[in-house]
Each structure stands twice: as structure tokens, then as C-alpha cells.
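Missing here: one protein chain of the complex. Every other protein chain is in place.
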Amino acid sequence: MALSDWLAPDMAWAAFSVIVPLAAALLSLPLARHARYIALPAALLGLIVACASAAQVWLHGAVLLAAGGWAPPLGIVLRLDGLAAAFLVLTAAISTAVAWYALPQFAARGASESRSGFAFWPLLFFLWAGLNALLVSNDLFNLYVALELIGLTAVALVALDGKPAVIAAALRYLLFALFGSLAYLLGVVLLYAQYATLDMTLLRHVAQADFATLLAAALMTAGLLAKTALVPLHAWLPPAHAGAPAPASALLSALVVKGSFYVVIRLWFDVLPNQAGAAFTTLLGTLGALAILYGSALAFRQNRLKPIIAYSTVAQLGYLFLVFPLAGGAGEAQPWGAAAWSGGMFHALSHGLAKAAMFLAAGTLIQAVGHDRIDGLDGIARSMPIAAFAFGLAAISLMGLPPSGGFTAKYLLLTAALAAGQWGWAIIMIVGGLLAAGYLFRVLNRFLLEGDRSATLQAVPAGGQIIALLLALAAILLGLLSATPYALLQIGRPDAAAGGLS
Amino acid sequence: MTGITLFGLTGALVIGLGVFGLVARHHLVHRVLAFNLIGSGIFLLFGALASRSPNGTDPVPQALVITGIVVALAATALAVTLITRFAEASGRTHLPDDSEDGDGAV
Partner (left out) sequence: MSAWLPVLVLSTSLVTAIAIFPLAQARQRLRTGVNLAGALAKLALVAIMLEGVARGEIYETRLALLPGLDFLLRVDALALLFLTLSAVLWLLTTIYAISYLGDSPHLSRFFGFFSLCVAATTGIALSGTLITFFIFYELLTLATWPLVVHRGNAESMAAGSRYLAYTLAGSAVLLIGIVWLESLTGPIEFDRPGQLVGLDPAALQAIFWLLIAGLGVKAAIVPLHGWLPSAMVAPAPVSALLHAVAVVKAGAFGIVRIIYDVYGTGLVFELGIGLPLALVASFTIIYGSMRALQQSDIKRRLAYSTVSQVSYIVLGASVFGPFATIGGLVHLVHQGLMKITLFFAAGAFAERMHAYRVTDLAGAGRSMPWTAAAFTIAALGMIGVPPMAGFISKWYLGVGAVQGGFIWVIPVLIGSSLLNAAYFLPVVYRLWFAPASGRADPGSEGPLWLIAPAVITAFAALFAGLLAGLGLSPLGWATMIVTRNYSP
């Protein structure tokens, strides 16, 4: 078969992207502690499938695939468009990096580590399968199943360590996640009662702006926001993300919270673009702005490395919700369309790469120092320059400084805000960038202090540092080579992305 | 009052009971039970809607409810496992008050 045949529009890459990690997860259950031998090959296969999906979308446009040949409303449709493809590649890249990073850590040495060594690999692949299922679903109930799969594996990943404080964090996360799922499910049931279908394309054509629909949408959104940890539903995130083992933290902060955000975007931009209303979009934007300010302020007050990064996630998630008030608007002067929507999606992608890099870099630093108080990191750049550099590069993207994916995102969001004359949101973004610089340079300052601590450090393999550096470089390159991901995101872009919600 | 309406109302009542339990009780097992109540109420509601269809019983909600029950089972299993481990490790059955500073792990 020629390459073009492999990428033909009828190839079921959307389905493969779920099947491959699912198979790896199921296979790693009986393999138990030997699962690590299949982890890297399976991850690489998943990465290839994700790239093939993206190439298929790039060549042929958005692909719809009726599972088992049944048309909706009875059958289930998988959809692969530019947005889904971009997130598939992101998920695959980060999962592969994490798998590679985690190989020495979860090598199942000794009795105390055996449980986490056994559980990590199936959890990683179940999470990956759940995320991919979520990305390609075009059916609201399918999304529910995917959300639950993601939520439960994420909770289990948090609890891997087994310390009481961490289990408490996992339980609190579970309570929020279950609340979120049930609220979402109730909304789904109400929508089905109204329209007798859960296919997102069909729903868009029949959905009204009546009370039942809006109630259903509100329930679903509230549930999803709890899972995305948007302020004021964020309380579970910092202890959970800070308490999990570093590779798990990377997955949670980079991907899991993005999953539920992705559903919010799908719900409003693809299914209900004409039902949102200005009050609702302003509310989401305001919560996002609060998240930026509040998350940054709390990140400033932490004295441990991982809580700083976790609160930074709370703050960074806020930017994503500025998409709602900013979508549409004016902007005839710009040669690109849908600036706010594209900027938001860019932000999700670059934050994913940068945050994963930062957690992995932090993981190696903490491993070397033995604890995660930042006053223990004085002068660490001398002994661990690669990890320090990776942390710094990731920080650049999180601050939204060029050249990085975070800057491209900020530039797009800012042009959208100022073209529409919405100065308030623009100021929030600028202030948020400065606050991020404040709490991140507080850490970076430590790295460059004088003194040589190499005698007191534990030896850490260079591999983990290099993986963190590669992810951070990817976040930087996303800003320099932004034309291609931008063009990919535009394939199958919803009309509301350019026209705005109404 | 038709049977369908009765099912629907019962479903709503069970959901309400679950939400009340979630708010009023802090024992972790009670909370998990409350979530199960909410879930059951939603499934009951869904079942009632299934029989409302004009051309016989709608099969889709039934399929979805079965899936949902499996998911709820998995969630409950995970929750109970975590609660057991938490109780064993800390001797407590309630979550401690919010402490915002997480405990760092590698």
C-alpha cells in the first residue's frame, strides 16, 4: 500500500487512536510488572497513529466515521477534525514522553514500590485511551464514558504514592470528579428527553434556546468546569497535582484538565453556538480572569516547587475561558480568522507541552534534592543544568514571552480583545503574564544562586532531564513554527469560532 | 398520574435525596452512597424517558443506562478502595479540612 492509501479518507485512524492505547492498557494488566517492556513500543505506536490521524485530516479535511457502519441517532459517529487531530498529537507526544520518563522510576524495584510500578502502566494507557475517545467522540454519551474513564484513572494516578495526605487529595479529587460527571450526565439525559438524540451534529440542527435545553447545558457545563478546576471549583487541583508522582502530575496538569475543557468548547461552539448569550460568556470570562489572578497570587505564596506549578495550572486554565467572551468580535484588519478561538486552542496546546516539561523537570530536581521546598534548590543550575534550562524554557512559554507557543496564543487572544475594543480582558492577560513572570522567576532566581551543592545531591539519570528539555523545546517551537498547527486547527473549525457565540 | 410520570418523579426525588446526602454528610462512605443515589435517580429518570417514545420503547436509553451502571460500579469500586486505604493509613473516615499546601512527591 502506498502512503497515500494509508491516509485515505476511509481509513479508520480515529478508531485506531482509541484502540491502540486501549489494547496496550488491557495487555499490560496480565503482564503486571513486565508491562514496562511493552510501554515504550506501545507508546510509539500510539504516537504514529496520532500523527497518521493528523496527516489524514491535513490531506482530506475533517473525517466522519460511523462506528460499525450504523448511522446516528442509533449508531455512534467518530469525528476527526483539525482540533481533535491537534489534541491527539499533543496527547500522544506527552504520553510517550511521560512513558519514557517513567521507565526507570516505575521499574518495580523492591516491595514498597511494587504497587505503583504495577499500576502505573495500565493507568497511563487507560488514560490515554480515554482522552483519545473523548477527542474523537461526536456523541454526548460517549463523551460521558470517556470523561469517567479519564476521571477515574486520573484519581488512581494521584493516589499511586499511597501516603495518607495524597490519598486524601485523591479522594477530594474523586468527589469533584463524580459530582462533575453526574451533573454532566443529568444534562445529557435532559437533552435526550428533549431531542431524542445525542449526536452532536444532529443536536446542533435541532437545538432550541428553551429552558430545558439551557438547564441541561448549564448542568453539563457546571460539571465540566468542576473537572477543569475553573475557579471557584479549583480547590481539589493543587493538592492532587502536587501530590501525584511527577510523571502523573505531568499527565494531569497537561492533559486531563484540558479534556473537560475540550468538551466545554465542543458543547458551546459545535452544539449550542446560538444559545450561549452575552451574560453567560461574560460569566465564563470573568471566572477565567479570577482564575488568572487568584491562581497566580497563590502560586506566589507557595514555598514548595510542585504546589507552585500546580497553582500555575489553576491560573493558566483561566486564559482558556477568555475564549468565550472574545470569540467573534471585530478584526477585519487581521489576515487570520477566529483569532480568539485559535488563540485559546494554541494556549491549551502550548500549556500542555510547557506544563508537562515543567513537572518532569521538577521531578528530576526533587529526586536529586530529596524534597521539594524551593529553598533547597539554591544553585541547582550548576549541578543539573539541563533540568534547570528545561524549567526555564517552559517558564518562558507559561509567561507568554516570545518565542513560544504561549506567546502565539497570547498574541492571538490580545489582537482579538483589542480589535473588539475589549480592553478589560487584554489588561488581565498582560497582568497575568507579569504575575507568572513573578512567581516563576522567584524559582529561577534560586537556580542561579552561588554555591555548589553537588556533594549533597543524589545522582539522577540524565534521561529524565533530557525528556523535560525536549518537551520544553517543543513548546518553544510551537511558537516559531506556528503556521502549521494554526492551519491544522482551522480544518473543520466551527463557524462560531469566527462568528462568535450568541 | 401515569406510571411514567411516577417513575420520573421518583427519579427526581432520589436525585434530590442524593444531593441532600452529599451536602449533609461528611463520612466518606455516606458520600459515596449519596453519589450512587444520584446516579440511580438519573438512570431511573432516563428509563422513564425511554418508555415515553411514541413508537414503542426507545432502546437507546436502556443501552446507555446499562453502560452507566457499569461506569458507576467502577467509580464506586475505586472510591471504596481509596476510602479503605485512607482509613487504614490515617485512621479517619472524613477528609481533613482543606490544607492548600500539597505534599510534594517525586
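By letter and in written order, the chains are A and B; residue numbering begins at 1 in each of them.
Note that in this section contacts are C-beta pairs under 8 Å (C-beta built on N, C-alpha and C of every residue); 3 or more make two chains touch, one makes a residue touch a chain.
Please read all numbers here as calculations on a predicted model, not as lab measurements.
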Check your understanding: Shown chains touched by the missing chain?
Key -> A
**Study point:** Residue in contact with the excluded chain [from A:396, A:428, A:467 or A:491]
**Key:** A:396
Point to revise | Among A:274, A:303 or A:334, residue touching the chain not depicted | key: A:334
Practice item. Using the definition of touch stated at the top, determine which of A:9, A:162, A:379 or A:499 touches the missing chain. Key: A:379
**Study point:** chain A residues that touch the omitted chain in the full complex
**Key:** 331, 333-336, 379, 381-382, 385, 389, 396, 401-403, 407-408, 411-412, 414-415, 418-419, 426, 430, 433-434, 437, 441, 445, 448-451, 479-480, 482-483, 486-487
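We take it that only the chains that are shown with their structure count from here on.
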Point to revise | Averaged-CA centre spacing for the pair chain B and chain A, given as whole angstrom | key: 26
Point to revise | In the complex with chain A, residue positions of chain B that touch it | key: 15, 22, 28, 31, 35, 38-39, 42, 45-46, 49, 52-53, 58, 60-61, 64, 67-68, 71, 74-75, 78-79, 82-83, 85-86, 89-90, 95-96, 98-106
Exercise for review: Enumerate the contact residues on chain A facing chain B in the complex.
Suggested key: 73-74, 105, 141, 144-145, 148, 151-152, 155-156, 159, 161-172, 174-175, 178-179, 181-182, 185-186, 189, 192-193, 196, 198, 235, 238-246, 298, 302-307, 310, 363, 366-367, 371-372
